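This is the structure I want to talk about, given as structure tokens.
Of the protein chains in this complex, one is absent; all others appear in place.
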Amino acid sequence: MTDIHVSDFRPLQRRSDVHGISRPSLSYWEDAWIRLKANKRAIVSLYLVVALLFFTLLGPLIWTVDPGLQDLDQISQPPGTDRSAEIVADYIAWDGVDPSAGSGARVIDVPTTQVVRLKWDSLPGANGHRVYRNLFPVGNEFAYGIPVGEYFDNAIDFHEDRLDLKPGRYFYSIVALAADGSVTQTYQTVEVDVVRVTTLSEAREQGLIQTDSDLQIGDSINLSAHPLGTDYLGRDMLSRLMAGAQVSLSIGIGAPLFFVFFGVVFGSVAGFIGGKVDQFMMRFADFVVALPFLLFMILFKIAFGIGPGESGIMPMLIALVLLMWPATARLVRGQILQIREQAYVQASQLLGAKTNYLIFRHMLPNTLGVVLVTLTFEIPKAIFVEAFLSFIGMGVAPPTPSWGSMSNEGIKTMLTTPHELIFPAVFISITVLAFNLLGDGLRDALDARMRNQE
Amino acid sequence: MGWYIFKRLIQGIITVWFIATATFFAMHSVPGDPLLNDRAVTPAIRANLEAKYGLDQPLLTQYVIYLGNLSRGDFGISFTQENRQVNDIIREHFPVSAILGILAVLFAALGGVLWGSLTALYRNRLPDYIIMFLVILGISVPSFVVAALSQYSLVTLNNAVGQTLLPVAGWGTILHMLVPAMVLGLSTMAYLTRLMRSSMLEVINSDFVRTAKSKGLPPARIFTRHQVRNAILPVITVLGPQIAVITTGGFVVEIVFAIPGLGRFFVEAVQQLDYTVIMGTTVFYGAFLVFMVIVVDVLYGFIDPRVRLK
Partner (left out) sequence: MEPWVILAGYAFSLMKFQSYDSQRGQAGLGEEKMEHREQSFTSSAAKQLALYAFYTMVALAVIMYMLSIAAGRTGSTASGVAVDPDNNSITIALRQEPPQLDHVRATDSSSIIVLSHSMEGLIAYNDAGSLIPGMAERWEIREDGATFWIREEARWSDGVPVTAHDFVFSWRRAVDPATAAEYSFILYPIVNAEEINQGNLPPQTLGVRAVNDRVLEVDFNQPTPYFDKLVAFITYFPTREDFFNNTEGRYGADADMMLANGPYIVTEWTHSASMTWEKNPYYWNDEKGFLDTINVGYITEDVNAKLNLFKDGQISDTHLVAPMLGSAMEQRWQIDRSMDGTVFFLQLNFREDRITANKNFRKALQYAQDPVEFVYKALKEPSYLPAVSLFPYWIRGVDDSFRKEYPPPEHEFNVAKAREHLELARQELGIEEFPPLVILADDSPIGSISSEYYQATFTKNLGLEIRIDKQIFKQRLAKMTAGDFDIVVSGWGPDYDDALTFGDLFASWNLNNRGRYASEAMDEQIRIAQSELDPLRRMEAFAEIQRIVHEDVVMIPMYERGWSFVVDPRLKGFKRRAVGPEVDYNFAYIETGEE
């Protein structure tokens, strides 16, 4: 047995790596970020959200077309339409004289998108004539097309069609009317190829040519470009989508920001004070929750009213904030109540921490994760509410565009010009989807207990 | 237990009073005049109309009268449907919305559980991708677009077949309800599918399932007794609030499919500023929801012993 002596021992040399932490220290947020990055869907969604914000904020700086400018030469134009047009003189009314003195149903002058001039000889047995326009030949069903003009007087034998003319082929029919004004099966058809034209004044209006330009009647010109086409008043879809994004997103993101903030304040005050005050405050929140949401949304929306020239964003924001805060308030209160019982908070309290310190140092930062997740999930809801209100005609006021009101307009023309519905609807869908998936990702990343198992 | 129910009922009544008050004052603060119409009327007629609807009284008196009538369950006479009691309107049109809502909830709940379990079973395989893609569409496309598109495809279908398989609008038979109810339940179904899927995935990896498997229990039994039964719980919990969303959210479907429900009535009443109908519908819906929640809570207490009613 060897004796162990004190001298056998000597102090260990101080080494820095003993108490050090072998891995880099990760804060809660850094940890969450790493987890979020591992979630592919969430990251793609995050990129989408960033892209949407770019589209909304920087888009109008790059694509500077005025969203309110009406290009009446290009109404409801799908994207990628040929835009070359010939310049013609301003429209002058026609007195119905045919310089060539032809006969039968015929076209006078070159048929253009400005005007198609038709002349005919009175049909046998007619008590007046109706002028029809069709995209197809008449055929056996006597489907003449759309009635564009009607004359109960046989003396009138000419018609000027200016109704929404598009370049392409039309079949015009002159149909004899019976004595009681009904349509007969006596008709003459004329086939017309319409060419796209514009006028000098219109081209100047659209900023296509300078005032000192030497372009003349008969020259060809390219009409203004609309990458995503135009709407029913010839307004540029792309710039309207950008302007609409500003409206939809300022409601969709703005409102949740406000009401989540309010909910946080309300909930944390209630949770922190506790007791009677808490009871009272939460009872009030219960009342607000009990209000039928959509009904009150509509009611508030019209109660706040939209003044002349206003966009109507504010009333919608206020109504949303008034009705949607209690969910966050409840959530935050629950969190605060939980955290209040935590040991570290009690320790901090014993160490003499002030109320402010407790709230801002311990409570709020620890609820931030939950709040962030809620915020992300409330955004798609708010965007849908905006779209819904637009659908029932209580959305933003014209001429302000929003994605909701644009899709609502687009639904009416769904079959003929689907692009007017598809673009705004796709933007709504992408936004809603991106925020939903981002919310999922955030929830998984921020709160281990709420995590999806995958 | 009795005391608890009593307390909840009292709370419910106070809540309804709050809703009624909020509706009353929100509505009276709407600018505009419910008695105006296209053709202007003489002051004498106007005075008569005002007296008929009690609009000649000061606002607070109107409020008191209104509360009095409300406590007797009388919502008054409609401004636009001049001969009809609001009570009659609700009695005739709420069942329509309710039936549509019930069906939509059924579709949503059953569909949600079914698709959710299916996607969990086949996770990351073709059925999962297909269903989840549809779910994503259900979540992200606005309901009025879905409604309009489905009505249009219905017409196209009927035309292609050459006869009316399903009516494109209207109300009355089960065939009228199918498509509107599906459209109405779509977003909820999508939501429940996602919920069911993640909840199933959680359960699949749980210890008791592993135990059951190692015990050699038949798979079908494990699946139903252990997996679905446990995974379905969170779905049931969120069903309550979703029912509320569906029954009050039928506006779009009712408008697009020409269904005579209460939601469509409300939208029209707001545009016409029909005071009594607006108040009647809102208070009725509010009360309906409040008491539904109470009923659900009480039932939970009976069903699930873990929920103790205090």
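Just so it is clear, A and B label the chains in written order, and each chain counts residues from 1 on its own.
We take it that a contact is a pair of C-beta atoms (placed from the backbone, for glycine too) under 8 Å apart; a residue touches a chain by one contact, two chains touch by 3 or more.
In this text the structure is predicted, and so the values were computed from the model without any measurement.
J.: So one chain is hidden, and I want to know which residue out of B:70, B:108 or B:270 touches that hidden chain in the complete assembly.
T.: B:270
J.: From the list A:28, A:47, A:142 or A:280, which touches the chain that is not on show?
T.: A:142
J.: If the missing chain were put back, which residues of chain B would it touch?
T.: 30-34, 36-45, 47-49, 52, 80-84, 89, 92-93, 95-96, 99, 102-103, 106, 110, 114, 117-118, 121-122, 148, 151-152, 154-155, 158-159, 164, 167-174, 176-177, 213, 216-224, 227, 255-258, 260, 264-265, 270-273
J.: For chain A, which residues lie in contact with the unshown chain of the complex?
T.: With respect to the unshown chain, the touching residues of chain A are 68-70, 72, 75, 130, 132-136, 139, 141-148, 150, 162-164, 180-181, 183, 205, 232-234, 302, 305-309, 393-394, 397-399, 409, 411-417.
As a convention for this text, only the chains that are shown with their structure count from here on.
J.: Centroid of chain A to centroid of chain B, CA atoms only: how many Å?
T.: Roughly 26 Å separates the two chain centres.
J.: Applying the document's contact rule, which stretches of chain A touch chain B when the two form their complex?
T.: These residues of chain A touch chain B: 286-287, 290-296, 298-300, 302-303, 305, 380, 384, 387-388, 391-394, 404, 407-408, 411, 414-415, 421, 425, 428-430, 432-433, 436, 452-454.
J.: So in the complex, the part of chain B that touches chain A is made up of which residues?
T.: Where chain B meets chain A, its residues are 11, 15-16, 18-19, 22-23, 26-27, 29-31, 123, 136-137, 139-145, 148-149, 152, 198, 201-202, 205, 248-249, 251-252, 255, 266-267, 270-271, 278, 281-282, 285-286, 289-290.
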